[in-house]
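Data first, discussion second: the structure below is written as structure tokens.
For this depiction, one protein chain was excluded, whereas all remaining protein chains were kept in their positions.
The chains carry the letters A, B, C, D and E, assigned in the order they are written, with residues numbered from 1 in each.
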């Protein structure tokens, strides 16, 4: 079971990292989400794997470690907030640069800068 | 249990909540209340500074749970120093912001105050996972602040900043998990107790976890090769935000100091001084890269942004060497550089406002209306930043140079810092002489008048470098004591035995 | 107290002087003189002590940690320099009064000049090396500002920057040197350092320290190869040049050598470094001076040459040479200051400094001419003038050097050669300017004598040249003795200050130099022709070019490394993580701990397979974005199942709800985005990314495997044991969230709130044009709100609220809680938005989401702060059981209020975020109407 | 003011009350009190979101209808299962079903019923609520489908709503 | 646990599992989108219903408490499944997915 779990986390991480390295905002966001799944599973598993050991007092004979669960809960919420923000940021990027490339429009910066330079010096 | 410890967290939190409710209140009212909050915060940090000056550790156990089970705040000299550093910085940035930079976004003050809350939690917390939460609070607020204001230029740098930090957060969680999975605890003091006892294969896990944690902190601190998100992001941010961000990299440095001295300190057995051998060369390369960037900067804000990276390198090098004197020196430098850099960001903004379309770019432009005032501010800031006498930067660097002991590290550190200073001087003199002295005929149609608030804020931050010199004695005494306290973590470990209010809860 | 005062006064004056700027130039000049006068008066009482070889020390503690103390020291050497600084400073103030034009910023000028003066005094009077260092760099800074006083002149700015770069840079080297010395000696106090000369010289770091210190001295004193900044600093107003380059700035380096003479001199290294640098500078300066057509340029190069001479004298290492050096410092200051001022007058009156145009001024300004000729003669070393005396001593000393072999000839020959050049350029200064035909095309014609008082400083200095030249023993004897004694540490050799020592070899050298020089001048055209064959190097242009190259290289390097590519930064981050954890993980290997592996049941295996397949498919098919989104949903679903499978019902619920909200969010965004991701990276790069990703994943696998199979104990037993008795709940996870680690949760909901506020703010003024149809070319359907969906959505809201209340209330004891309840309510509301549209729903939402967020946070804080009233820490929870009739016994816990805060914040934040995006849609014409969010 | 204290949607309140009893695992004094409170409070908040009042004319016919539907579901599920597992290709049909019902809720219920009962899925309702597009998995002809729907489901619904 | 309850549970479980599987087979096997739509809306829903019912009986017979919240889930599923099917069909018609060749009649063009 442990090996299976570890492999799953590994696969999630690999997929996430690969997508993180893409050039468009959307895959990056998807990659971040995958990575956060991997991280959450990992963090969760730091309390070790248990079956039917839900940490509800009185519901079972032995309990799994509740602390990582609480931590993961916090991490999920924070991850959600962050994902929401980065999604919106990528929308903003799209609106501002008319492109969903993670670096905005490449090469345009220099051009506008040149024109502005001319405006300032005036001659 | 001293409730003052929560003040730097609760004051901005409540202030922020108030701002959320007041989204549609008149701007003057919002400003007044926001500034009042920041002033209150400053007052509370002064109280804490006084409290911390007795070399004791003060514990605040949230929920009245005995550490390591509950979350604790721990006040020591280092925390108090960081708190007051931030509070002073925040006050002036805020003062600058209400000069007009806060318009166009009703949430500005709320975000600003939440950011302070996050910073203060980070400085006070004694719990590794809570440190993560604090990081997230301050990061998400900083994302919001970074995107504050109009303009499309900040979107892409903002995106980079956010995405990289999100990856960083993931790594943070992984490393916390790795450490927890072996030690079974999150409280830093408890970790410091447990880590030296680790044996066998678990050691590798904790080691990998600790190293990854260092990467996270290095990302926040903007250490090479993780620093390239910074210059553009800071340079494009609104001035008071960029100025406030001067302290953001210091959070990473604070975290390194806190965690790596306490948890992976000299007493950590096989894991003692984990990662410090990586840190030193990287710090020097960071410094070098910062100088190169500063030399190549084509506008003032970018120049200052690279200065942030220079200070990171300068700070981390002595920290990595890990001598008590070095850390005291680094703390002194931290104080000086944070305020100076922030002041320079504000000055750059004032300059940009008076140069029309030229903005803060290092090109010829019509003469500024308040050239003398601004050039004096810039001069003071540049001198302090470059580390020339008689301002604080010089004394700080002097302390750092003096703190090293002869050996190859000293040779490296000295040459990099001094040669770096040399090129920084060239960069600043070049930028300053072009921006302030090389003017063309004509004048800007409608130069923005120089507001009172903004002048005071920028002036005060820059002038702090003078005040640091005047108070150099007491300040260096304080940093010495702080470093001594950091090197004697036994006191910190005592918090584990500290009693909570009463047991019969 | 008087010594710190002497240093402080000019700075105070600098603050005060601009206040007098309104009163005109005379007022400010008088005001600016006051500090110097007081300082002179303050120094006077110490004379007797010093003449007796004593030392005056005033010391105050300042920064013991740094080794900096405010200690000042007055001995013969510092007195000599202080007097030069103060007296020549006074003359300069007077001179500048007439030199500057009324419309110029005299306030700034005098303030800077006084600052500079204070810094110089600081250097010479400091008894602490670090304190001296501070003043040292201050002179670099203030001189930078003085040289660039005429900021509108490009040459002035460039010259200033060059001076700052060279002297400031040298200062940094000096700093390192001083720190090394301090490190060796253990103190930065001059007394200790001077006393520890042997210790220093024997130390292994001595060569390094010496080099660094000399680097500082040489840059400041414009020694070869750092001499180039000085001539370009001539762009400064003449009073500044006169001051900086005769008595002060450039003498600082010389002073440093004199000051540290006992500590550093007397070794081979010292000898070779100093004397050869001096020789080179001496010759080069003298040679170059010859060919300068600019009056001030000639003087500047001559200054370089004379500084070389002084340096050479110090380098020789003999005591007499040191005396001669000190003597020449005095002499050079007097004649060079007066020459500069004379040059300034000529410039002032003719409007040019070009010697090819200025000719025959004798007829127009005989008085000035006389003064200049006296000074120039002194510079040339004509007998009866002070320059002659020190030069004679120099010649004598050059003969004393015991260099091996043929090298023994070098110093005297070079000395003589330099003497010849000196005579030649002095002759040129006299002949070319005041005689040699008529002026050519002067901007101001006819020139005439300057204002009376402008000449007074020159007169005084010329008079001094003569007095010292004729009555050396009487005029400067005691001062020189005191200074030499201080330099040499009290061990002054026998010397005689007389005009003539009889005919000897030095005198012969003087003669050779004198007549050789005249001969050379008479044949100058040949030399000019010869010199013209070499390409003139404009150091300023070179410097600028170098700086530009450096800047360009820095820019290129920065652009190359910081190329604005997120992909690269992210890659670096990932690689960093992999790199730092590589060694420990490699040591770990495929490690299975002592707990071993537990068996896999095949449904779980299949579910894991689903997860893995979908995760890989997400990566593989990410270019079809909608597809990727669906795959992502599956991954999220299976992750939730995994949480449930491994005993975390709370997590499963949270994961599920969050996942749906995330998917909705992503779809909202996807609407505006292209539905396909283009291929942009090359195959090798993709392969590289795959490799990196696999390594990262492999690392995670190793870590997880090792971790899961290791036994461990954690602090959680405490939570399990205290959850019910201490926290009043049986759901331990929930009790941890709202009680044990409630502070985390407070931070977490703050994050949520901030994110929503940030999103709202970010989208406030964002305009996005949605595509007219989907990626396959179908236009969007017109039917926004299908009937069945609308109808099913109606009862969903009350039912979901009901369920929320249920989940919320049981949360403390059973899986659930405020967060999940909040998400359920949010999702039900989102369903309303989806089913019935923005306008419809927004009309029915009777609160602002901002306020919901605020209220939520407020509840959480209030719940936490309640305990403060009972002097319990923040977030201390309490609970009790109440029995009501009919209702029966039920639990009331303060943590519930906290959880209510969580509930409200989640609703407010989620909806604010989603609605903010939804509002971008062109269908929702709600922007102006009822700003519900 | 009195209006605010009343039960704006009594049926909903009743359902909510019953649901609460279901959720709270056993009827007790507490659950009744809480149920009443919620049954009152929730409609207060949400009644704006349910503007159309369900016009049940004869609700007592509902249980019978439900029973029939459940029976049909079970019976026909087996038919569909057989169809799916048999190698024979099904003969799918799109049927336009002319509606006699007018009330949107009734149409919705009919559509749901059609979807739930095997072999047919209501794919769409026309914009004017006159036609229902039904997709039958395996049917001989349009009429067969239309007749079945008309007699089994629409008739009872018409009785209930008109 | 009574024998009867046990048999009932087993029967329901098997029934539920079978229907779920059949629904999935239908989804995998049937020729076009509209025919596939039938699988989950009926077979699967019924399958889950059966499993749910077995759970109710199981926990009731365990004597813990009468577990009725499963019924809520079932009702919910039965209410929502047609709606999902409806809007999915609408989406499919909108996009114009191919129908099986032997389909009589046409989907609407919207």
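We take it that contacts are C-beta pairs under 8 Å (C-beta built on N, C-alpha and C of every residue); 3 or more make two chains touch, one makes a residue touch a chain.
Simple rule for what comes next: contacts and distances are computed from a predicted model.
According to its UniProt record, the chain left out of view corresponds to "Na(+) H(+) antiporter subunit F" among "Na(+) H(+) antiporter subunit F", "Branched-chain amino acid transport system permease protein", "ABC transporter substrate-binding protein" or "Hydrogenase maturation protein HypC".
The chain we do not see here touches A, C, E in the full complex. Only one residue from C:606, C:687 or C:721 touches the chain missing from this view: C:606. Taking the whole complex into account, chain A touches the unshown chain at residues 51-52, 54, 56, 59-60.
Chain C residues in contact with the hidden partner, per the touch definition given at the top, are 602-603, 606-607, 609-610, 613-614, 617, 626-627, 629-631, 633-634, 637, 640-641, 644-645, 649, 652-653, 656-657, 659-660, 663-664, 667-668, 670-671, 770-771, 773-774, 780-781, 783-784, 789, 800, 803, 807, 814-816, 820, 824, 827-828, 830-831, 833-835, 837-838, 914-915, 917-918, 921, 923-924. Residues of chain E in touch with the missing chain: 6, 9-10, 13-14, 16-18, 20-21, 23-25, 27-28, 33, 36-37, 39-40, 44-45, 47-48, 51-52, 54-55, 58-59, 62, 64, 67, 69-70, 72-73, 76-77, 80, 83-84, 87-88, 90-92, 94-95, 97-98.
In the analysis below, only the chains that are shown with their structure count from here on.
Touch-path distance (fewest steps) from chain B to chain E is 2. Put simply, the C-alpha centre of chain B and that of chain D have 61 angstrom between them. Between chain C and chain E the centroid-to-centroid distance comes to 70 Å (mean Cα coordinates, whole Å). Averaging Cα coordinates per chain places chain A and chain E 34 Å apart. Across the assembly, chain B contributes residues 129, 133, 136, 140, 143-144, 147, 156, 159-160, 163, 167, 174, 177-178, 180-181, 186 that each touch 2 or more other chains. The set of chain D residues touching two or more other chains comprises 19, 23, 111-112, 125. Here, these are the chain pairs in contact: A-B, A-C, B-C, C-D, C-E, D-E. The residues of chain C lying in touch with chain A in their complex are 564-567, 570-571, 574, 592, 597-601, 604-605, 608, 611-612, 615-616, 618-619, 622-623, 625, 628-629, 632, 635-636, 639, 642-643, 645-651, 654-655, 658, 661-662, 665-666, 668-670, 672-674, 677-678, 680-681, 689-690, 692-694, 696-705, 707-709, 712, 714-716, 719-720, 723-724, 730-733, 736-737, 740-741, 744-745, 748-749, 751-752, 754-756, 758-759, 762-763, 766-768, 813-815, 819, 906, 909, 913, 916-917, 920. Chain A makes touch with chain B in their complex at residues 20, 25, 28, 32, 35-36, 39-40, 42-43, 46, 67-68, 71, 74-75, 78-79, 81-82, 85-86, 89-90, 92-93, 96-97, 102-104, 116-117, 119-122. Taken in their complex, chain D has these residues touching chain E: 19, 22-23, 25-26, 73-74, 76-77, 80-81, 84-85, 89-96, 111-119, 121-126, 133, 135, 137, 142.
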